[in-house]
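Shown here is a partial selection of chains from the complex, left in place.
Labels for the chains are A, B and C, by order of writing; each one numbers its residues from 1.
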Amino acid sequence: MFNAEIYISLKKTVADPQGLTVKHALESLGYKGLKDVRMGKLVRLQLDSKNRAEAETEVKGMCEKLLANPIIEEFSFKIESA
Amino acid sequence: MKFGVIVFPGSNCDQDCFHVASKVMGQPTEYIWHKNSELGKFDCLIIPGGFSYGDYLRCGAIARFSPIMKAVIDFANSGGFVIGICNGFQILLEAGLLPGAMLRNKGLHFICKHVKLKVENNSTAFSSKYQKGQILRIPIAHNEGNYYIDEAGLKDLKKNDQIVFRYHGENPNGAIDDIAGIINKKGNVLGMMPHPERSSEIELNSIDGKGIFESILDRMNKK
Amino acid sequence: MIKPEVYQALGLKDEDYRRIEKILGREPSKTELAMYSVEWSEHCGYSSSKKYLKLFPQTGRYQTMVGEDSGGFYYDDLAIIFKMESHNHPSQVEPKQGAATGVGGIIRDIFTAGARPIASLNSLRFGPLSEPYNRYLLGGVVDGIAFYGNCLGVPTVGGEIYFDESYTGNCLVNAMSIGICKRSEIARARAGGVGNPIMYVGSSTGRDGIGGCSVLASNEFCEGEEKRPTVQIGDPFTEKCLIEATLETLATGHVIGIKDMGAAGLTCSTSEMAAAGGVGVEIDLDKVPRREEGMEPWEVMMSESQERMLVCVKAGKEDEIHRIFDKWDLHAVVIGHVNDSGIVTIKDKGTVVARMTTKSLTEPEIFDLPYERPSDLDAIYRLDLKTIPVPKDLNEVLLKLLGSPTIASKAWIYEQYDHMVQTNTCVLPGSDAAVMRIKGKDWALAATSDCNSRYCYLNPNRGAQIAVAEAARNLVCSGADPAAVTDCLNFGNPNKPDRFYYFKNCVEGIIEACKAFGTAVVSGNVSFYNESPKGAINPTPTIGMIGILKKLDDRTTSYFKNEGDAIILLGDTGEEIGGSEYLKVIHGQVRGDAPALSLEREKDLQGMMLETIRAGLVKSAHDCSEGGLAVALAESCIINKDGKLGAVIDDLGSKIRPDALLFGESQSRIVISCDPKDVSKIETAAKKWKVPFRTIGKVSSSGFKIPGLIDLPIDRLETAWTSAIK
């Protein structure tokens, strides 16, 4: 069993109004000196791949096919044995 | 002519589109369940608005893998007419039948209201009944209608005259270049965020959307 | 031995516990104790309110259907089913999901009755927006209603929203939903037919919403478990599939009865379905689809997991039902059967974990709670007009009132709701009531919700009457005949006699007004304990009302249509500013009596209004409510953002104080506009109905003017009105 943690975020070239809004909200709470607040998605899942290499191939495939849209998003992930 | 309305779990404008195609336009119309892998004979497919699969993950991302979509793609590739409205537009983008992607509205809210649209291209099968430059009043209702395409893609769209509708006056969602509806290069697949089926009857305070259905009907009758 | 702490923490009193022991003739099991505690709770059992709710008129001018989970009335060959429900406390802690699950719950109540949901409304109350948490609540609640309702494809066509200090710490979120079906297609919430299967359909069961019972977990049963949140995540996608699957199932004709699993989940649905059918049921908990491991029987019985229903079907038809739910990727499992015992038997892993008569569960003790007029009311009641100076600049007053969030444009809210899906909304939000066509019919429906809780606080009986009268007036202004009522009664702790006084008097006010209008109360909901450390909320008996437009063509909106049209005021303006938004916003006072109301005069006004609308004489109609005549006129100028107009008012013909004239909230008044050639016909109708009539001015294109009092350009009115809620 492996635990995968997948991070999906908008590409740098794509504007992120939600991040901007969160930044303003944080600033109005008194947090100053913030830069570059960006919002993304987190997907956690368990998979029963035979080994880490297989798990990595699978997770990469999931991201490319479904979890991320390459036109606007990029992804990265972390895999740990459960 | 015969319309087909594709029904995904979570589609919610399927009955509205069915109503316009069958009752307002008076054409034979059928629902097509997403689990079917084959299409019958149709002249025009409507991919309706709604929240296919709850819009979970990303609008249209999961519906794009429904069994019926392979048949829809084949249908489009062989020249069949397809209209994707709202969520249907998002599905067409995810399926790669139209270029680009949808981002969240710049105001971060769902918006439902009448907006003004400008007809940019009236030489398509879906817009021939309008005048070029005509201003339409049609409602939108979406959370992710902020159309995005990279610079090269946008150039292409313009070069090929693929932008059919632009928001006029106010851009409600931040869409690049005010784009509200586009067509594929071949001219048989239209995607648009505004809802023509909500503005095809006088009781609903606007009939500006009806021209889309009339255009396609006209085209089929001439064929 | 069950310790007193355990049952007390479940909300049961010593005498309740003794009653349970007496009923069972033994000590209850954990599951039984939990089941009694929820069924006898105020939420399910209505033990403190039932005595009064029984007095609501159940019949009226339209033939009604009452007594099921939701009620309705019949018109033509259709049944119109509707109900309102509160989700206040969950929304206060998690506004988005709290409001979302509230919408989900009320819509389930509608389609379990066999009706397709065609529209929703929402009635919201928050503390002042100057407090950040209230702003957060407003944003979250609206987001939650939009998230759920938009996804379902049920248009949210109207509602109301008020801001008042008393709701700081306890906001109100009342959701209303309307559905329609053929008369013959109404489904019942009952089990029947010995041997028939009981099927569980929809989502799986988790430990959601067992909050109230967490004491069972923390006291000796499962030490160390994390406290469960009582807020759940709404799943509108599953609910949408559940609507379609349920309506398909009902259409097979194989269903004996069906009930949604709302509060107290399986406990409520099994025992109430059996009780309603006069039968018994035996349920096998091992069959219940689960999302979490290791759930105890009482947890399964208590779970309030969303998007689930219980169906009693004809034996032999299980497979057919199963196929339908399978198509929609939803569970459908036989979890038990009907017997003729009158007893609910719950089995887990082969052993009986609960066994009691349905009657003992569903008939809790009814209390007759004491009430007492609040001691501070007499002082608040007194208002000496001489102490209230008339402001010099009435333009400023009008702009301030238009910018008061309670009066200001609600477009920021309703534009986040899909209010057009299903393509039936013919009068969009922003007018007095929403109008929905019914495809294939030439008649139509109108819906509204109303309650000015400040009036109810000052004068509960009359305040409640005004809520009913205003709802009816809003319908009539839209061209509809008021047909029937649902309510959501939001009050403080009923065990405090001064709070219960408000409840009793408001209920009596509703009864009186509904009898006068001939509108039956067909459904409703009670929400007590709406208190924060600062005290109780204003008494808020929200009224939801549905009307019938004989012809869709009768639909009328509240904004002016053409320059040169005559503007007419129907009704009298008294020197009343008690309880008004004007007194609050401009003078910072909440006092005085609520405006006077004569139900007879109100009925005449509405009769006359409807008659002239049906005769095609009226171009716009807008009732005077918060902010009075000046606000009603200003709104008629600016509501239609695509066609703003002005008004010149030159003949108010009144000698009363100008502030009372412009901003007082006298009841039974409507501002209409018409073609100048129709003025005399309208006057004749007014005479016939004995309605005070005066042509006060005309629609213009150059600002809003009342010589000597008001002179403002339209864009200033609009800016004030549209920038308050954003």
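Everything below uses one rule, namely that a residue touches a chain if its C-beta (ideal position, glycine included) is under 8 Å from a C-beta of that chain, and two chains touch if they have at least 3 such contacts.
In this text the structure is predicted, and so the values were computed from the model without any measurement.
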Per-chain copy numbers for the entire complex work out to A x2, B x1, C x1
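As a working rule, only the chains that are shown with their structure count from here on.
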Between B-C and A-B, the pair joined by more C-beta contacts: B-C
Averaged over CA atoms, how far is the centre of chain A from the centre of chain C? Could you give it in whole Å? 40
How big is the gap, in whole Å, between where the Cα atoms of chain A centre and where those of chain B centre? 30
Chain B and chain C, separation of their C-alpha mean positions in angstrom: 36
What part of chain B is in contact with chain A in the complex they form? 57-58, 61-62, 65, 94, 100-101, 103-104, 106-108, 148-150, 174
For chain C, which residues count as touching chain B in their complex? 143, 146, 150-153, 235-238, 240-241, 327-329, 411, 414-423, 425-426, 428, 437, 439, 552, 642
Residue ranges of chain B in contact with chain C within the complex: 9-10, 12-13, 15-16, 19-20, 23, 33, 35, 49-51, 53-56, 109-114, 139, 141, 143, 195, 197-198, 201, 203-205
